[in-house]
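Below you will find the structure I want to go over with you.
All protein chains but one are shown in place.
Chain nomenclature is as follows: A and B, assigned in order of appearance, with residue numbering initiated at 1 for each chain independently.
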Amino acid sequence: MTIAVEFANVSRHFGTVRAVDGVDLTIAEGSFFAMLGPSGSGKTTCLRLISGFEKPTGGQIRIFGEDVSETPPHLRNVNTVFQDYALFPHLNVRDNVAYGLMVKGMGRAARYRKAEEMLALVKLDGYGDRKPAQLSGGQRQRVALARALVNEPRVLLLDEPLGALDLKLREAMQDELKALQHKLGLTFVFVTHDQHEALSMADSLAVFNEGRIAQIGTPQDIYDRPATRFVADFVGSSNVLPPDLTRALGGPAEWASLRPEATRLAPTGPVSGTVIALRYLGSGTRVVIDAGGTEVAALVPAGQPVPAEGATTAIAFEPSALHLMGTT
Amino acid sequence: MRSEASWGLKAAALGGLLFLHLPILLIFLYAFTTEERSYAFPPPGYTTQWFGVAWNRADIWPPLWLSLKVAAIATVMAMILGTLAAAGMARAKFFGRDQISLLILLPIALPGVITGMSLRSAFGIMDIPFSTWTIVLGHATFCIVIVYNNAIARMRRLSGGIMEASADLGANAFQTFRYVLLPNLGSALLAGGMLAFALSFDEVIVTTFTAGQQSTLPIWMLNELVRPRQRPVTNVVAIVVFAATFVPILIAYYLTRGGSETAGMGK
Partner (left out) sequence: MTARAILPAKGAADHLTGTFWRRPQLLLLLLITPPLLWLGVVYLGSLAALLLQSFYSIDEFSGVVKEEFTLKTYAELFRAQNLDIIIRTVVMATAVTLACAILAFPIAYYAARYAKGPWKAAFYLGVMLPLWSSYLVKVYAWKLILAKEGILGWAAEGTGTGFIITGILSIPGMEGSSLSTSPFGTFLVFVYIWLPYMILPMQAALERVPNSMLEASADLGATRSQTFRTVILPLALPGVIAGSIFTFSLTLGDYIIPQIVGDSSRFIGLTVYQLQGTAGNTPLAAAFAVVPILIMLVYLALAKRAGAFDAL
């Protein structure tokens, strides 16, 4: 396995603000890597460290083994799809896409041919003469993608590329991006604050919190076995159980996570309380009970009886479903 | 609130606009009067002879050329210095940024008589003789802010991402300047240049202190106002000065439509 991007103890401090603080990570070539975290967690700064728009205040970044601490952005064979797309307003779509080839000195005919190929790839054939202002949000997003891909970068960076799109378009683009990445075999580094997006698209992901990586692994790892309370809270709809409750359930006095899908309702059981909220999700109903001050959610599959709000019920589960996360 | 303006407000607003514009029309009218010794209204008769008279007056041409020369040189200098300042100031926050922006604004925020008197003191202390360049020095100084205001307003409006996008796609700093910054900034710079030209061409307050015995067109006009000779000829020259400022302003307006650059104060 070739390592595409490697961070070795990388920090980026702005004065006293530690935007990125001692991050270690490796991104395998050809993988779809997601950086997930709330805003201000350092994920976008990490992306900008790879593209070169930020310089680390400590540590080393290597791209395909080469140390890039002295390499300005324009000499890094890495391209970015920006959050607001950053299309050049004065150029038409074709010239936008051909820009990278133009500044590298490729002739007009050749670069236009490649630009048209790339526009076809993102299903925008025939849009070459339009100005960015004449395009919809989704179309601009595709132009930004084509403009980056035409340069055949070794790594493609995507900064919340779907954030500005509506839900339906976003889901369609998720599938398309994933298919495109498979087809090209390119390394994608994808920044998002949407856990569903990260889990459904990435081969592996890093969860960021306050400038550090809270957990790194496959979507399964992170969903099933969150390493910290933060990850459990942020990534899943998991229940986070305090140490005393875990002990009452027969475990050690540690924080634990419990996925609602792994639970069922029972007349009696170790976790019981009043139903305080019901949320119909289509595939089932999420039932939240107040178990002595801790809110615990269970998922009742569609078709099964749902208790009324205010009723008393208990939640049962297999002991193996309880995932321990340590004492802090 | 947005419904409909009251009758009184409408009248006051429209009246205010008329107040700003009607006086200028009189300049045109009096260029055609047959009465050359007073400003009698209505003019006793109309003639176009004054345009010919003005054309043949040898004392008008040298000031006109001097004004054009000064305005052209001052505009070019202000465009270079103003653009550099805007590019530097738009980039980042740094220590002393507020002080620098105050320094750029000062030559127009303080009355022109101060700039003029200061320059004159400096020329006196350093024994610099008056020349075209002493006039240019003063004009370029107060024109910098005009170009600066236009350029920085446009830079703020530009999505900062496009400069990064250009570098990301492999362009070096000079390519980014040529292919991205300049095309997006060009019209704002041109507008700034137009306004600077208009301002310089008709400047009189600073110029009287820095011109010595030389005469720009506004100084020529000022002398005519204080000691009138053929009054309608002055009106003809006034029309020329007005046109030389009016046209660049209109161009500047059309270049920056949609933005708010030209509303940025000047003068």
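Quick note on the criterion: a residue touches a chain if its C-beta (ideal position, glycine included) is under 8 Å from a C-beta of that chain, and two chains touch if they have at least 3 such contacts.
Computed from a predicted structure; not experimentally measured.
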Which displayed chains the hidden chain touches across the whole complex: A, B
Residue ranges of subunit A at the interface with the undisplayed chain: 52, 63-64, 66, 68, 70-78, 152, 154-155
Positions on subunit B where the hidden chain makes contact: 1-2, 4-5, 9-10, 12-13, 16-17, 19-21, 23-24, 26-27, 30, 38-42, 80-82, 84-85, 87-89, 91-92, 94, 100, 103-107, 109-115, 117-122, 124-126, 137, 140-141, 144, 148, 167, 170, 172-175, 195, 198-199, 202-205, 208-209, 218, 221-222, 225-226, 234-235, 238, 241-242, 244-246, 249-250, 253, 257, 260, 262-267
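Heads up, the rule we're going with is that only the chains that are shown with their structure count from here on.
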List of subunit A residues in touch with subunit B within their complex: 51-53, 72-75, 78-80, 82-90, 99-100, 102-104, 147-148, 151
Subunit A contact footprint on subunit B (complex, rising order): 159, 161-162, 164-172, 175, 179-180, 183-184
